[in-house]
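The other protein chains are all here in position, but one chain of the complex has been omitted.
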Amino acid sequence: MIADYTRPLIARTQETQRRFPLLQIVALIALFLWGTLSLPAFAQRSSIDSMLVLASFLGIAAAGQTVVILIGGIDLSVPSIITGGNLMTTLLGGKHWSFGAIVAVILGTAALVGAVNGYLAHHHGVPALIITLGSGSVVVGSVLAGTHASVYGSVPGWFTRFVSPASTVAGLHVPQVVVLWIVLTLVIGVVLHLTGIGRRLYATGANERAAQLALVRTELVWVGAFATSAVFSAITGILLGAWSGTGEQSIGDPYLFLSIAAVIVGGTSLIGARGDYWRTVLGSLILIVLTTNLVGHSYSEATQQIVLGLIILAVVGTYGRDRALRDRI
Amino acid sequence: MTSASSVSIVPPGVSVRAWLASAAREYTFVFSLVLTIALVIANTVVLPSFASWSQIPGELGTLAPFALAAMASTPAILVGGGGIDLSIAPLMGLSNVVLVIALLPHGLGNPAIAVPLLLLLGGLIGAINGVLVAVLRYPPVIATLAVYFVLGGIDLRLAPNPVNSYPHWTAELATSLWHVPGTVLTVGVVLLCWFFFRRTAYYGSLLAVGDDDVAAFSAGVDVAAVRILAYALGGVLAAVGGIALTGTIQSADITVWPSFVLIALAAVALGGTALGGGRGGFLGSALGATAVYLIQTLLAALGVDVFYVQVAFGAVLLVAVVAGSQLGRTSPMWREARG
Partner (left out) sequence: MTESLPSVASDSAPVARRGEADVVLRVEEVTKRFGSTEALRKCSFELRKGEVHAILGENGSGKSTLVKILAGVHRPDSGVINLWGVDRHRIASPQAAIDAGIVTVFQEVLVAGQRTVADNVWLGSDGLLRKAAPDSRKRARAREVLAELLDEVPDLDQPVGTLPLSVRQACCIGRALVREPKILVLDESTSALDVATRDSLFEILARLKATGGSVIFISHRMDEIEEIGDRVTVLRSGVSIDTLDRGTATARELVELMTGQEQLVPERGAEDAASRIRSEVVLRTRGVRVRPGAAPIDLEVRAGELVGLAGLEGQGQDRFLRILGGLAAPDDGAVVCSTGGRDAAIQSAKDAVRNRIVYVPRDRRTESIFESRSVLDNFALPTQGRDETLGVIVTRRTNRRFRHYVDRLRIVAPRHRGLITTLSGGNQQKVVTARWLAANPAVLLLNDPTRGVDLGAKRDIYDVLLEVAKAGVAVVMLSTEVDEHLELMDRILVFREGEITAESRRGEATRRGLVASFFGSGADE
């Protein structure tokens, strides 16, 4: 009896969820309320600004992961490229390179690394997971060796202000880096939903064979997607350079599971190219608010990680599973 | 229609490349064996004391967790269906932490008690992975990645800071026990078990499922049970790896296990196990791990910056998997399927 009611309800919810991340918005609001009600100073200006800045870092790192997951891959080199970008920023900044040159070199190198990732994964049919694991190690090892892991470089003052939660934009109390995030979000949204490139990306992820038959150069899509992912990781690394002030060996590490979690929690599917970057934005916000809550309630980082793993299992369980064997005979 | 008299598709005039590829398919561990021998020679040339009797037990002891991590990652890959187990490394860490923090200080440190307990723990967690993949049909990457996060969190929770252990029996595993290198007990016993394992009914089913799960299913194989058992087996071996790891570090230290993720996969790929499943084995993985370990020692002996070791590992993984995928492409059935 109960099943008769719940099954159509579940089906309708799933259908709505597919089009609109309703549950995520509800979750975000609920988590925010939880924090406001149970933690002092949670809803204060400075606290919200900090959360927004952290969410920006995560959101930008997860932007690349989103693109890669939409075509059916995954990028494990995100933490390495973040670390690499971070170290290079402080190193080159310490050598008084112009900011523009620093950004150009780092992003250019990252794009190259990402392109190689995409090419190897597609051309040789090796899982992207493994390719990016290997290349990430090569990148971070090279940068650490080159910088000898001790970087007392410096970043321009305006840049430190850029990522500060206390900064403002045109008099508005919005941290500057958040504005960057908003701009990137809009650009990604336009590319994914309004351009031919975006359509080809989704087609490749939805059904690669059909995409090839429909004249899409899927190898270029893979190369481009992974290059994009690497560039976004590098941007995050550069931003973190301003945030922390120095280069750090393991600054990128938490972003491995956080970037993947942000995409998954946002509701983007791991198979079939369902989802977009708005969802990842929501996912990033949810994760930051959640972790701020957990920290505020004195839950350890360990607990956070356990909770995240379980959440991933729960979310993927509702939409991301494989076909049964008997349907493949 | 071909006549039944031409039984083999490989005529006398076959190209050398194809012949080599088919030989590599049959004896998957050959490449890693050759590489290992070359690296042993290289190491001895650079640092003559490398091959001295007094050093070897310790070297083997350090090698043991590498080899066990690689062997633990193998069953999930062998069983196919996109199979991979990313949770092996944190599971090794868990075994290490539980032994040092929970078992030893509370009178459960006796190997006769601790070892079965840890193996059981590993097997149970492995079985959970197996159920997620084979019954609930999660993609193996995501299921084991989520378990990786959960186990990592548990590890961090139990041992946020390194905890030294008082001297105990695992130390002998890392050195020697009555003049026999302790690694003989850990890795050696596992390899011995592998030797007998290859003669079991399960082994045939495991490889068949990994090769073509649809064919196995149609022939009546219980594919889900085979897969669950494979992941459970990986978990048991990870637990053994954690014990061996404790032997070398003599403490509970969660900063050690993360590097094993990549090392294990590189070792498995080097050892000739196909990423798609159905081909490979423990011997190859152990030899692959040995090769990876020897690269590390060689670089250290050459005085190379420790960070270049990371570069080397990454490069080895990339080369191994790309080369492995090329080998797969020359098989006759693959060519036929491409039509």
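Couple of notes before you dig in:
Letters A and B name the chains as they come in the text, with residue numbers starting at 1 for each one.
One rule holds in what follows: contacts are C-beta pairs under 8 Å (C-beta built on N, C-alpha and C of every residue); 3 or more make two chains touch, one makes a residue touch a chain.
Since we're looking at a predicted model, the values are computed, not measured.
Between the chain not shown and the residues B:A159, B:A216, B:L245 or B:V322, the one that touches is B:A216. Checked against the hidden chain, the listed residues B:N164, B:T200 or B:T255 yield one contact partner: B:T200. Subunit B residues in contact with the hidden partner, per the touch definition given at the top, are 1-10, 22, 25-26, 199-202, 204-205, 207-208, 211-212, 214-222, 225-226, 229, 278-279, 331-333, 339. Mapped onto subunit A, the interface with the missing chain covers residues 190, 194-197, 199-200, 202-203, 206-207, 209-216, 269, 272-274, 326, 329.
The rule is short, and it goes like this: only the chains that are shown with their structure count from here on.
Centroids built from CA atoms put subunit B at 30 Å from subunit A. Taken in their complex, subunit A has these residues touching subunit B: 74, 120, 124-127, 129-131, 133-142, 144-145, 148-149, 257, 260-261, 264, 270-271, 300-310, 312-313, 316-317, 320-326, 328-329. In the complex of the two chains, the subunit B residues touching subunit A come out as 82, 84, 132, 136-139, 141-143, 145-150, 152-157, 160, 213-214, 217-218, 223, 261-262, 265-266, 269, 275, 305, 307-318, 321-322, 325-326.
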